[in-house]
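Only one protein chain is missing from this complex, and each of the others stays in its spot.
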Amino acid sequence: MILILKSGVTQEQIDHVIERVESMGFAAHLSRGTYRTIIGIIGDEDKTRVAPLRAIAGVADVLPVLPPYKLASREAHPQDSVIQVGSTSVGGGHLAMIAGPCSVEEPERMDRIADSIKASGANILRGGAFKPRTSPYAFQGLGEEGLKILRATGDRYQLPVVTEVTDPRNVALIADYADMLQIGARNMQNFVLLTEVGRTSKPVLLKRGMSATVSDLLMCAEYILSQGNSQVVLCERGVRGFDSATRNLFDVAAVALVKQLSHLPIIVDPSHATGRPDLIPACALAGLAAGADGVHIEVHDCPEEAKSDGPQALLPEQYHELMQQMKAVASVLHKQVAA
Amino acid sequence: MILILKSGVTQEQIDHVIERVESMGFAAHLSRGTYRTIIGIIGDEDKTRVAPLRAIAGVADVLPVLPPYKLASREAHPQDSVIQVGSTSVGGGHLAMIAGPCSVEEPERMDRIADSIKASGANILRGGAFKPRTSPYAFQGLGEEGLKILRATGDRYQLPVVTEVTDPRNVALIADYADMLQIGARNMQNFVLLTEVGRTSKPVLLKRGMSATVSDLLMCAEYILSQGNSQVVLCERGVRGFDSATRNLFDVAAVALVKQLSHLPIIVDPSHATGRPDLIPACALAGLAAGADGVHIEVHDCPEEAKSDGPQALLPEQYHELMQQMKAVASVLHKQVAA
Amino acid sequence: MILILKSGVTQEQIDHVIERVESMGFAAHLSRGTYRTIIGIIGDEDKTRVAPLRAIAGVADVLPVLPPYKLASREAHPQDSVIQVGSTSVGGGHLAMIAGPCSVEEPERMDRIADSIKASGANILRGGAFKPRTSPYAFQGLGEEGLKILRATGDRYQLPVVTEVTDPRNVALIADYADMLQIGARNMQNFVLLTEVGRTSKPVLLKRGMSATVSDLLMCAEYILSQGNSQVVLCERGVRGFDSATRNLFDVAAVALVKQLSHLPIIVDPSHATGRPDLIPACALAGLAAGADGVHIEVHDCPEEAKSDGPQALLPEQYHELMQQMKAVASVLHKQVAA
Partner (left out) sequence: MILILKSGVTQEQIDHVIERVESMGFAAHLSRGTYRTIIGIIGDEDKTRVAPLRAIAGVADVLPVLPPYKLASREAHPQDSVIQVGSTSVGGGHLAMIAGPCSVEEPERMDRIADSIKASGANILRGGAFKPRTSPYAFQGLGEEGLKILRATGDRYQLPVVTEVTDPRNVALIADYADMLQIGARNMQNFVLLTEVGRTSKPVLLKRGMSATVSDLLMCAEYILSQGNSQVVLCERGVRGFDSATRNLFDVAAVALVKQLSHLPIIVDPSHATGRPDLIPACALAGLAAGADGVHIEVHDCPEEAKSDGPQALLPEQYHELMQQMKAVASVLHKQVAA
């Protein structure tokens, strides 16, 4: 940490700052500049970070030198992590192609959708059984019945399945059925839930919150990793923006930034990022071109009958056509869709 | 709802749209404009809202006519709600003056802080026992021990107490100790937690999420209200902004907007909105001037020793001075600090 | 400036950085921390700021120690500046109460509006003659004819007048008619225009751009001040936000922040900040409570006939009522409306 002292700070204040810093067990390194005095704090940055240094009189600002996450950082783990989701590998050149309806629906429809996306090249099936809906009056998901349908469909089409967890009390139940647990954007900073999924042995798909910085996202991954579960896949799904023409603002540079800062795979979700089927293909391709380790897309065979989020789903034939383009871009970048 | 059809829509598509709308149980009212055809949907807007109308071929856009919340809306309940928190009334001209440390600390310190804020005019004591920290390595709160200290201090100084809930499994426990349950900004859309506090009989302090619109905030209040708990106080605490000079962007107009749209009280939290003690007084006064029903401020008697968020706390004497100004502004606006 | 070097930087790279820094005429002060090496640069920060330090190999980040503006900073000029606009003083406890229609309209209407706002307590009359409209098809203002009307009305009612400049070629013309030159939000970083108004002797009302940080705003003031014109009044008028319920996001904390960082007066413009007459009073009062040196409000006697921005104008009687409240809040804060 670097402390920047206030302009006009007295020697007495400087002495007090150094005394406080040393009483916390750190060493202080004083440097008097042309305009300001700065103090470099030498010690374990995890400890300096949580110390209330900015509250000391005479301190104008506190500048961290290291990122606040460790287990998630590439410095700690230089090679790409490869996460195993059932039979599908994600990361290190292996692309996760996740597709399926927003909500788990009736078995026949799930089968039709799974059959078509599998044929197109998807390698993970998605579907929500416990839905975090913004309205208490909207469809809330089929619950455990939905989990059973999803599991059966996944098994029938040999697709590992991912579904969302929203309640710490349901984590064990959902982990019994699913190959991967999803933390939705609205729960990204639900630290209780992060801790709970961190105690399972299932891989976790962690979606970026709408107002989360990349550092915030990696700190939430750190919560899971710090519980002993190292199987985390991140997901960029758009942040809050000011242009209502799209549902969210797809932050494709965040993909490249995460690849630098962290060893964890990151995929993109253009369905939620744009909320518009007509923009999904462009953003899916952009995500791959920026280095994403996979693409998450909602697919439904009859959007106007979907139980939720129908208007943003691609039709199976649209998904098929997009997959051809995604494979072409991926091959140029020397990546492959895992079987 | 109003459906705007695409330019160049065919008669066949128009017929299909009308057929779909009618099959959902609504009436359709066609209007051909100079450039576009629009269809007004006549029926229960709660039902039209969740129908996948935008997924129907030929529909360019769907415009709602009503807000998505009902119980929280002023149309449903024209008079201001007054919420009772222990002996303190909030709303309808009664100001909630909430103060205390970020985290519950040792009993002697809690007593010192409670004594001073009570003397200044605060009427609710705050303190976190279960802390949602962005780092897994930071102090996570004293847990139930903290609840006991908070309760004892509140009783000793005759101040009702508010503390945060973060886990649906702890709601009953916390409700045993606290007079008011706080939902933090990061959990605003934790629908599981909202449902759980909605099933208690305790008033709830619901903080606005960092990327939540005012409509999003009112929908979260609706979740609580729809469970039968009508005792909700909202809190504006800053949204994500682009200027890192302040921690968040304090949205004072949201206070005035909520007062128009809803009957629920709304208070402001300038401590979290700004993250800077030097800006807290100005924002506290601005919030009151805009019509807020109270002010939430973190106060600590030795910020450089605080277990969390020390750098943003006011000292007791700063709080005292601010209270004099708040009372002066409140009296000009014909509001009063409840005893 | 502080240079943070990359993790794993070599001694050779460190030597190169120091060599580059010294070749630019600065001294370098090396400090090896637990995790990173940092170099404090000792020298004129104006010069270090514009040097391409971050482009030197081995440099991870460059942290400024001082703000980039000097003339606008309170460090350079601790007392509040008081700006004279015709007979009206702004700043140092004197409030600018600016009101009038969006566009200058016909003389009779201008007289009616000026008469009413003067009676309410306004002390500066506004009106646009050259309008920066977002559509090329919208009314663009009356031009010089509008300036003549504005001047005549101002003289008739003894109100100094402010009007917008948008073209460097018109600055001299407008300065002939107006007492104060307004730079609109969309031209805040039109450096050519800033330079031009900086060469006049007229006070300038500089509105904050929609995506400008407070530091950006003060840098634009610096442009004007650096040309020799020290008569600048800043204006907070809302920044771009994500909630379309209001036109912009009124950043009231920016008022308090500017008062700390700068000696220049700052007023608020709730008309543009909210775009909604029903929210203007709350934001006007909030701005004053936060320490603003005045309030700018659009007033029109028949909004449904206004040539521009009618929907956001207050009626004269609404302005009158608001003025009573503004005076009450101002008096509590020991400020006064200048005659």
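Going by the order they are written in, the chains are A, B and C; count residues from 1 in each one.
Keep this in mind: a contact is a pair of C-beta atoms (placed from the backbone, for glycine too) under 8 Å apart; a residue touches a chain by one contact, two chains touch by 3 or more.
Quick caveat: nothing in here was measured; it's all calculated off a predicted structure.
Screening B:S31, B:S87 or B:S331 against the full complex identifies B:S31 as the residue touching the chain left out.
Across C:Q13, C:T34 or C:S211, the single residue that touches the chain missing here is C:S211.
Counting over the whole complex, subunit B has residues 2, 4, 7, 29, 31, 33-36, 38, 40-45, 63, 65-66, 75, 240-242, 244 touching the chain that is not drawn. Contact residues of subunit C toward the unshown chain are 20, 46, 49-50, 52-57, 68, 132-139, 166-169, 186-187, 189-192, 195, 209-211, 216, 219, 222-223, 226, 239-240, 303-306, 309-311, 313.
In the full complex, subunit A touches the omitted chain through residues 211, 213-215, 239, 241-246, 249-257, 259-260, 273-274, 278-279, 282-283, 285-291, 325, 328-329, 332-333.
In the analysis below, only the chains that are shown with their structure count from here on.
A comparison of C-alpha centroids places B closest to the centre of the full protein.
Inter-chain centre distance (subunit A to subunit B, centres taken as mean C-alpha positions): 26 Å. Mean C-alpha position of subunit A lies 39 Å from that of subunit C. Rounded to a whole number, the gap between the C-alpha centres of subunit B and subunit C is 31 angstrom. Within subunit B, residues 211, 239 each touch two or more of the remaining chains.
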